[in-house]
Every structure is written in structure tokens, then in C-alpha cells.
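Shown below is the structure under consideration.
For this depiction, one protein chain was excluded, whereas all remaining protein chains were kept in their positions.
Moving on, here comes chain A:
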Amino acid sequence: MGAARKRTASGDALANLPFAFRQYDAATLRDVLRKMYLIRRFEEGAEDSYTRGLIHGTMHLSIGQEASAMGICMPLQPADQITSTHRGHGHCIAKGADVKRMFAEFFGKTTGYCKGRGGSMHIADVAGGNLGANGIVGGGIPIAVGAALSAKKMKTGKVVVSFFGDGANNEGAFHEALNMASVWKLPVIFVCENNGYGMSTSTERSTAVKNIADRAVAYSMPGVIVDGNNFSEVAEASHAAVERARAGEGPTLIESKTYRYRGHSKSDRNRYRTKEEIDDWMTNRDPILAFETELKEFGIIDDAGIEAIREDVKREIEEGIEFAKVSPSPDVRDVAQFVYTEEPA
């Protein structure tokens, strides 16, 4: 967009812009918006397919947390790695996964990322650097530290991001992993997406510190709090943490304060929070709406451009669901495949 270019011509105006608008060109910023829409529509599509009985099991939706996933993944290279959580669809897409293969996994098909063995809760894209969502709260945190240890030992220059929720900050694995990462100065970034509730229990009721980032002090690493619904703020913190990690200076704990619109999982009756609270976040603090407003304000996109993105995403989601529907199911006779690398005789 011309407007963005004009702004870059003026140094003073540039300095006053939010980080993301200084860091990324207009096309990149428009693509960020597209991916945030892709995450949301993917989850809406998954939810709708679940309601129609096309997907079984359960799922944990991150609708409302899109800016957090996108902002954190912005400075990552394709070879960098993440570990994710049960609420991990957004992380997977933000890291670069194809929604076709994600839908196929949710539908339990052989074309899915996990060939129908994992489903929503274990969605992964190993080739794309996503080492997998994890069904155990805090389970992925030590694994991320292990991946960072590999990066350091093999001198690959990779950094590893471990996503987890506020609930995980009270697991022992969190504390053990942060301590080891700090002692060994490993290239890992701990990202706590604090959406206010571990299932139904609020952080006020579960966590002794006011901010989860305060825990960083105990492990001698920077603890950074960001508005998780503000893409630019998240991206800025992630850039700093990635830079620190790549420089061999060790880990960072980022607390990204956000909110999930949907319940914990499909069994949630939403009895632990008020409708007013949910409405307030949806109406006044929606991360996509906020980013869209900024983009328009800076002349990077107009209404027609936004509409075009929405249409394009809608098409991609429809194609993804169709791909999943027509993909083959695994053969029951292959159920033991992948238990071992070489099956015992």
C-alpha cells in the first residue's frame, strides 16, 4: 500500500508507530490479518463440523487468542520449533501448517498430520517445526527444553517456543523446565497464554502470584507481560526473546494475557464466568478487530481488502473441510502401525 510507503519515508512518524508497523511491510501485515482470520474460521469450521457429528471426541478452541499465536510465531524461522497445547490449533496454523491436513486429522483421516492417530489434541506438523500439541497440561514444556538442548548441542541455531496456558504454571514440569533452561542457557521461549482460567478455576484462585511472568524472577530470566490481544505488542516481545535466545543468552518467559471466548472444551457450561465478562472481551477487546482497525488507520488495508481476505479464507476453509471429507480413513488392520519404529517380530 502506498500509504505505508509514504510513512516509511518519514523517520519521525515511523518512530511513533507500533512495533509491528515498523517491523513488517504492508504485505506481511495483511498476511498476518489473513492468518488470524484463518485461525478463527478454522476453529469455527471445526466446531461446526463437530456439531454436525463429522468430528468426534472433543476439542479446545482458542477463538479470541489469535493475536497471541500469530505474534509469537512472527520472528520464527521455518526450522525453529514449537511445542503446543490442547488449545493448539492457532499455534499450528501460525507456525505454517496447512488447514487441509489439519481438518483431515480432525476427521481422523490418513491424510491428516498424524494420520488419524492424534486428532485435535495432538495436532502437529513436525516438518513445519510444530513438535505437537499435548494433552497433558505442562507436558510439552520439558520437551521444548530438550529440543532447545538439541539445538544448542547440534549448533543448529534453532530456537524453540513452548506454548502453554495459565493452568500449566502450577505444574511441577513448568518449574523444573524453566530452571533447567536457565541453568543451561538454552534457546527457548516460554509463552504462557493466560486466558484467565485453567478450565474453570481462575488464576486468582489458583496462582499465588499476580502475574505468571513474576515467576521468571525465580529462574533468573526476563519475565515479560504483554496484552495478548494486541498483535504488535506480542510480536515485539517475541522478537526480543528470540533475539536473546539466538544470541545464546538464554530463555525468556512471556505472559500473554488473553481470553478464550468458547468454553474450556465441549463439556463446558460456562458457570464460572459471566456472560457480561465474555461479551466485554468479544465486543471491546477482540484481537482481530483491533488489528483490523489499526491496519485501516495506517492505510494498509481498506474495507474491500478486508472483505477479499475474508472471502479467500472462507474458500480455503471450505476446501479444507472438503479435502478432509473425501480423504481415506485408516485401515483398522494398521492400528498398531507407529507404536514402534520397527515392529517387533
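Rule of thumb we're sticking to: a contact is a pair of C-beta atoms (placed from the backbone, for glycine too) under 8 Å apart; a residue touches a chain by one contact, two chains touch by 3 or more; residues count from 1.
In the analysis below, contacts and distances are computed from a predicted model.
Participant: Which of "Cytochrome bc1 complex cytochrome b subunit", "Alpha-ketoacid dehydrogenase subunit beta", "Branched-chain amino acid ABC transporter permease" or "Peptidase M48" is the UniProt protein name of the chain not shown?
Facilitator: The UniProt record for the chain left out of view names it "Alpha-ketoacid dehydrogenase subunit beta".
Participant: Taking the full complex into account, find the residue in A:M102, A:A144, A:V242 or A:A324 that is in contact with the omitted chain.
Facilitator: Going through A:M102, A:A144, A:V242 or A:A324 one by one, A:A144 is the residue touching the chain not shown.
Participant: Just one of A:R22, A:R117, A:K266 or A:K296 touches the chain that is missing; which is it?
Facilitator: Result: among the candidates, A:R117 touches the missing chain.
Participant: At which residues does chain A meet the chain that is not included here?
Facilitator: Touching the chain left out of view, chain A contributes residues 81, 83, 112-118, 122, 124, 126-127, 131-132, 134-136, 139, 141-151, 153-154, 172-173, 175-177, 179-180, 183, 337-342, 344-345.
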